[in-house]
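Note that one protein chain of the assembly has been removed; the remaining protein chains are unaltered in position.
For clarity, chains are labelled A, B, C and D in written order, and residue numbers in each chain start from 1.
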Amino acid sequence: MIELCAITKSFAVGLPYQLTAVRDVSLVIEQGQFVVIKGPSGSGKTTLLTLIGCMARPTSGRIMLRGLPHPGLPGSADSAEVEITSLPERFLTAIRRATFGFIFQHFNLVRGITVLENVMLPAYPTGEPYELFRSRALQLLELFSISRHAATPVDRLSGGETQRVAIARALINNPKVIIADEPTAHLDSGLSSEFMEILSTFQAQGKTVLIASHDPLVYESSIPDMVVQMRDGAITGITRQQ
Amino acid sequence: MRKSNIFILITCFNLALLLLLAAHARLGKQNAEVPQAVCAGIVKELQLTDLCLFTEARYTRHPSMADFHAPFQDHPGALDHFPSGSLVSPPRFSHEGL
Amino acid sequence: MIVQPAALALIVAALLTGFMVLYAGWYGVRILLHWDMRSGSELQLSLERRTYLISAIVNFALICQLLSLLLFIYTADALHSLFIGAMCAAGTLHVNGFGYPVLALKIVNFLLAGLWLIINYADTQGYDYPLIRVKYSLLLAMVPLVLLESFCLIAYFAGLQADVITSCCGSLFSLDRPGIGGDLAGLPDRSMAIAFYCNMAATAACGIIFLVKKRGGYLFAALSSMGFISAIAALVSFFCLYFYELPTHHCPFCILQSQYGYVGYLLYGCLLGGGVAGLGVGALMPLRGRGSMAAVIPVLQRQLMAAALVLYLIFTLVVSWPVIFSSFKLL
Amino acid sequence: MKTTSAFIIWLCLVCATAAYAADTVPVAGEKDKCPVCGMFVAPYPGWTGVIVLKDLSALFFDGPKDLCTYYNNVGKYSPGRSRSDIAAVWVKDYYALTSIDGMKAFYVIGSDVLGPMGRELVPFMKESDAATFFKDHKGSKILRFGDITPQVMKSLE
Partner (left out) sequence: MSGLLARHRNIIDFALSSLLRRKAKNISLLAVYTLIVIIIASCMLFINALKQEAAAVLKDAPDMVVQKMVAGRHDLMPVSRGEVIGGITGVRGVTARLWGYYYDAVTRANYTLTVSDGGQPAPGSIYIGSAIARLTGFSQGDLMPLRTYKGESKLLQVVRVLPAEAEIVSADLIVLSEKDFRELFNFPAGFATDLAVSAGNPLELATIAAKIVHQFPDTRPIMKSEMLRTYDSIFDWRGGMIVVMFAVAVLAFIIFAWDKASGLSAEERREIGILKSIGWETADVLLLKFWEGAIISLTAFLCGATVAYCHVFFFSASLFEHALKGWAVLYPQFRLAPSINAYQLTILFFLTVVPYTAATIIPSWRSATVDPDSSMR
């Protein structure tokens, strides 16, 4: 479970051009939920995702993780509750690596290296034996039927293949939460619905899925459990689907 | 093969090469004992004091026999032996051609 | 001034470490002044990022320090032929007043940098930056010492004049010479050896007690520091004689030469490593109550203690070897 | 008759070996160690002293000081032997570095020249050499072999 309590994130604090991207947001996301955050661009969706995904620390407010892995911190059981707002970057990164898988707007693959290497990248600094995560990466490629491209540099892939590589990379460390930021912005309708289908299978596996999007194809689909509406950094409404 | 393995192999190969060269040096030192003994024999027989490395001036031919003002001794144009002494040639004197 | 590749290499290393440590010290001051863990401000974030740079720099400085300590001693040893009367490093270092201070500072700085890295390691294991002030105060203490060392090293090489008449180790470490060398050599050899063995035994006992009962960390640190000093004293006054098989030669440097199989590097390496680890145990003692450190430090202390014990054991075995097995006998 | 000739042959042999013992000085090898202090002798050829026993075995010393220590207390270092077993004593003349008869040499003590074992008895064949050395190197006394008593040895420690 992820719980946000009165989260505010400001940039350039104390300067004339101070900007508050997220304002007093409180939200509870249960394990296994499929959540879409919708809103126009500049509404603070992405900033909220970076805060939840342990990439940045809020200016005020608290974020609690419950039942999620948190390596290096006391309380070894995953059921323990961790307050992540004031952790050093080192620990935030460790949590991010173990808990979250990210899919970015432009997929953000590292150019010039192969598909396989791109998929394995998040596992490199974990110190896990190479053979282990390599076979996992090959399985994922198999799952998304792109194994034949394993040794191809990512620059040579088509849009759909790139998307699937990005998803495979998000899954390499076996995360409990998948975070996707405007994943369908550059995809045609066919690929977008394929993408949603794939994500819904993750939900079926018990993973939490968190998407920021202003694409109607995403938030009007029947898949999400909850749609959070944002405007100017604040939540303006929550729609739950049964 | 993993890239890191290739790198480690290449580095090991380089190190082995260096070790091989160290072994070569040891061997070469033994082989050099004979010529060095010949040299030492001539040094002893002729009571030599210096190596014949640079024959251009007496302070470079016999550095250990030269004195403090040696650079001024050979010809008026001789500059200090380093660095210009080994790079600049002396002026040509008229009496040399005779 | 002696222009020689090894001297140049050492000067380059000294300038680099001096400059880097000064840079680290400057940010150390800023961290001490502005550190506020609860704040998520940009200043705090940038300071947190600086800590990575500073530990990278001290890491670099420590490795540099260790290598240059070895290179310095070896160079001093290799240069002895340039000085009349010098037989080994002892004479070369004695050529001018900066030689021995450089050596002492190098050893002290090595110990301090090792200590800093131990504390830094413990600190990075904690999620609440518990040791940040301790760590950066220690860094600030190191800065002037490292700068002084760099200065002394450059002054030493700048002041080296070939053909200076110096003393050889035989006279520097002879019994009737006033000064620390003579005092060390003049210590009663047998009782020094006994003191050394007792000290090592006590250190080992204390370490084992600590490992089992988790008590007596301060005592261990004190004993291992004393062990460090008594090991050097015993080496100079007693064990050296067995390595040289000469009843009058007390030089602590000649054992670094090839005739003695470079055994000195092994001995001093063990001693320095053991010293750092032993001091680390003591330095961590007062810190183990802080925040998240309660879980981290005891584990680290046990590892350090084991390392110290193993290194001291190797040292003891190596120095005892010739005493037991050589046919040479002191009268 | 037979016994006489055997005796003569025996006498010749003894004389020959005695002559051998008196004339040739054994040279220390790489492995020879000083029986008094255990040091290797070979690195200090300029100081090496030799004692040849009657059975022609040779003992090497790294300096005249250790040689005299041995000479003053033979039984301690070679159990079962005594001073009477010694056939010849050789030391190195300081100036010439040649072996000379230790019994007839002149020894300077108290000088500023140190041997491998520190303060030394510096041996000379000629008294005049000893006197020069005495003056050059600030010696304190010139001794003959017989003057080297345990008390003198004590002063060298």
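Following the convention adopted for this analysis, contacts are C-beta pairs under 8 Å (C-beta built on N, C-alpha and C of every residue); 3 or more make two chains touch, one makes a residue touch a chain.
None of these values were measured; they are calculated from a predicted model.
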| item | value |
| --- | --- |
| For the chain not depicted, the shown chains it touches | A, B, C, D |
| Touching residues (missing chain, whole complex) on chain C | 2-10, 12-13, 16, 20, 23, 49, 52-53, 56-57, 60, 64, 67-68, 70-71, 74, 78, 81-82, 84, 162-163 |
| Interface with the unshown chain - residue positions in chain A | 46, 49-50, 55-56, 89-90, 93-94, 96-97, 102, 104-105, 108-113, 117, 121-130, 169, 173, 181 |
| Chain B, residues in touch with the chain not shown (by the definition above) | 2-4, 6-7, 10-11, 14-15, 17-18, 21-22, 24-25, 28-29, 31-32, 34-36, 38-58, 60-61, 63-65, 67, 69, 73, 82-83, 85-90, 96-98 |
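One rule holds for everything that comes next: only the chains that are shown with their structure count from here on.
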| item | value |
| --- | --- |
| Centre-to-centre distance between chain C and chain B (centres being mean Cα positions), rounded to whole Å | 39 |
| Whole-Å gap separating chain A and chain B, where each centre is the average of the chain's CA atoms | 67 |
| Interface residues, chain A side, partner chain C - complex | 12-13, 57-60, 72-74, 85-91 |
| Interface residues, chain C side, partner chain A - complex | 37-38, 40-42, 45, 48-49, 124-125, 127-129, 292, 295 |
